[in-house]
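Only one protein chain is missing from this complex, and each of the others stays in its spot.
Per-chain residue numbering starts at 1, and chain names A and B are given in the order in which the chains are listed.
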Amino acid sequence: MKIYVTFDYIKISKKILDEQLRGMNIEYKFKGFGEVEILNDLSQKKYNDLKETLGNYGVTIVDDDKDEQVQRIKDTITHMIYTDEEAKMYKVSTYLSDKMDVPYTQLASLFSESTYTSIENFVILKKIDYAKNLIVNHNLTLTEIAYKLNYSSVAHLSAQFKKTTGLTPSTFQRIIKKRREKPNE
Amino acid sequence: MFFNPSKTSTKLSVIALLIAIVILLLIAAISYRQTIAFQESAELVSDTFKVEKEIHKIFTYFTLVESAHHRYLLERDAKTMEIIASDKALLEEAILQFKKLTEDNFSQQKNIKELSVLRDSLYSNYAALTDSLFLESGDTLAEAKLNSAGFVIMDSIQEVKNRMILEQEKLLQLRNYDLDAETSISPFTSFISVLFSLFVFVIAFEKINSDRKRLANTEAFLQNIITSTKYTIMHFAPVRNDANKVIDFRLLYVNTSIQAITGKTPQELLGKLLSSAFPSTFKSGVFEKMVVCLENGKTIDYETAYNSNGMETSFYATATKLGDGVTITTRENTVEKEAKKALQALNKKLSAQNLLLRETEVIAKVGTYRRVKDKDIATMSDNFYRLLDCEPNDFDCSFETYRSFVHPDDLEDYKKKEKEAFNKKVYHPHTYRVITKDKKVKYFESSGYFIEEAGEEYLIGVIKDVTLLFKNQQKLKDKNLDLKRSNAELESFSRVASHDLQEPLRKIQVFISLILDTEKLSETGKSYFEKVRNSANRMQDLINNLLDYSRFTKTSKKTTIVDLNEIMEKVIEDQNVSITEGKVKLLVEPLPSIKASPFQMEQLFNNLLSNAIKYRSKDRTTQIEINSQIISRKKIPYLFQKKARNYYEISFKDNGIGFNQQNATKVFELFQRLHQNEEYTGSGIGLSICKRIVENHQGYIWVTSEKDRGSTFIMYFPV
Partner (left out) sequence: MLLDKLKIALADDDADDRFLFEEAIKEIHIKTNLSLYVNGKELMEHLTAPNVVLPQLVFLDLNMPVKNGLQCLKEIRGNSALKELSVAIYSTSCSEKDIEETFVNGANIYINKPNNFNKLKEVIERVLQLNWQYQTSYLNKDNFLLRI
């Protein structure tokens, strides 16, 4: 049997963090995306343990300031695309600098320095990733997806899709469908 | 019953009639006798009266003689003597008469004798008296004595007379009585008898008359039947030789129906001999049957046939003895006749069909056979023999003999199949080889089925000489194999081209790019390498295009009903970038669904659309119109093989740079490019592929174009 699932990464991440922190008797408070305030004093050993434990779940404690910043940018972008309806009214640059209270140019240079890509590209990547999810798991039409992801037109969406993945949305859909239909070997 | 007259009633009436006649005769006889008797009696009575009269006459004469004698005695007159003499004569005459009359009466004869004696005595008395008187006259005593003796004689005579009369009366009385007795029965009895006889006679007559009428009716009826019947009725009288042996028959009667059979009227045949009218009867045994019938009085039923104008007609016949003759009734065997008719019709049809079948067998190279199940009995059609290079009925057809023709390599299988067919009573067609009489190997396809006929089961079937077919099939198989091989070769060529050929080429390209990027070269060197690179690029294009083209050489097997609207959408989606970049205005009308390969259709539309976009004019907004309609094949102005009645006409119309119409054919040719201008790069293969695809779908593509105005690609697909 096969089942198909979709994930709410933020929820999962929070759940993992919650379980692990509670398990280690650490009191905490979520402050924002990817930002957790630890209310106890942590010994170096306990900090290392926590880092290792969370690492098993793919959760990295960002101890570098730059990395932390990049992660926050990514999280903000994710939030913007997935949840924030109002974000549609803003340009990405405005939204990010507003949310993070850092000038956009600074964020942009920081981001490209650490990730080999630009914030713009990342936004596209993230949007297309979301679009793929919507195509595959929700059977939304391109028109619906274009609207949901704030594209000016279907053509724009499909052009961007093709540019990003090298495939048209329909080819992509067909391939994923065939993959799922493929019997387990 | 009218046509069944009662024999009893006729008999009865005849008897009654006879009785009546007998009675009448009886009465006549009795009457005659009575009349005779009556006459006799009357004669007798009159005789009696005559006798009596004579008696009275005799005694009158006696009295006259006496009285005359007395007077003579008294008067003595001589005259008186004379009277006495005449009276005496009269008396004598009367006595004589009486004697005559009573000849047969004994007692009267006795009386008359007595009377004669008395007369004599009287006469003697008288003579004595007369003498005495003459002599003495006075002797009174003697006289008185004589007188008294005279008186006594007279008394005796009187007495005789009385006796005679008495006798006569007695006789009369007796005779009257006899007459009475005889006539007393007749008057009443005869009256009644006559009445009765008359009654019977009338009844009998009536009866006989009615019978006669009825008989006449019946006869008319029978006559009617005889003339109108389809039966032929003949009556023959035997013809015998001196030895009283029947040697022939003579036709005495025949009804008109004979004409329908022999064509001769009854008049022509009547009186003819059997041997001359129906000579065949002596051969067919009918004559003998007639003789037997005549001699034994037996009714004989038999069947016979009459041959007229080559047409044999069958009859049922019955020979019956009638008097000294034979009546023969024949009726045509109608059932047989009808059956024969039907059979004849069927035969005609059958023979026509057989003829056809024989022709068909020859033309179709088939033969038919028929085999009795469980027995080694079989028949084969003529053509079956011929297919085995034999003459028809060259050999006795049986399972064994036929098996000897079957190719030894196929024999086992053949036997198995036949056995299986006979066991299961289902014949599965199979093909086997035979070796004909001329030692030729032929392929026979055998089929058949089992039928039941008159309680026996048959296998009937057809064999078909499929040698040619088989050989053609073999050829076709070989060719197919060749084709498969060449297809495989083509495929492997494709692979070679796509991978093995491209590999080195790609490396040339990569290393040139590496050289150009990294090595320090002179300007000349650079330009040379550029040229190498261009050529390599061009070559790669060619290879790619060739591959694209070869991919469409075979008709795709995966045809489904394709909604061209969906295909169009997909194509537009694919070309979104160039559409957006070129600011192309697209006008797409609803398209039909056709039976096609979706992939090829996508490729077709893709090529046409990209072609239209590629060759757009820089001077105006590009507009591409895509239209479709159904059109009758008669209205299609282009020449191509149109198998369908109606076609979908799909057109791509652009307002691009266009070309000269005279080059229209060229655009569909492989590697033909009309535009040398670098701006319009192209391989010259896209439209060739389009043509290929359209033709793969039994369609047609054409283009009309005008330089600097635009082109219209028009396609037709069968509906």
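Basically, a residue touches a chain if its C-beta (ideal position, glycine included) is under 8 Å from a C-beta of that chain, and two chains touch if they have at least 3 such contacts.
Since the structure is predicted, the reported quantities are computational estimates derived from the model, not experimental observations.
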Identified contact with the non-displayed chain, of B:T360, B:S398, B:Q540 or B:S593
B:Q540
So which of A:Q20, A:S93 or A:T115 would be touching the chain we can't see?
A:T115
Thinking of the whole complex, not just what is shown, which of A:M24, A:L39 or A:I175 touches the missing chain?
A:I175
Contact footprint on chain B, counting only the chain that is left out:
498-499, 502-503, 505-507, 509-511, 513-514, 517, 536-537, 540, 544
Residue-wise, where is chain A in contact with the chain that is not depicted?
7, 9, 64, 66-67, 70, 74, 78, 114-117, 122, 125-126, 129, 132-133, 136, 164-167, 171-172, 174-176, 178-179, 182, 185
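The criterion applied here is as follows: only the chains that are shown with their structure count from here on.
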Approximately how many whole Å separate the CA-defined centres of chain A and chain B?
102
Which residues of chain B touch chain A once you look at their complex with the stated criterion?
570, 573-574, 576-577, 579-580
Residue ranges of chain A touching chain B (in the complex, touch as defined):
155, 158-159, 162-163, 168-170
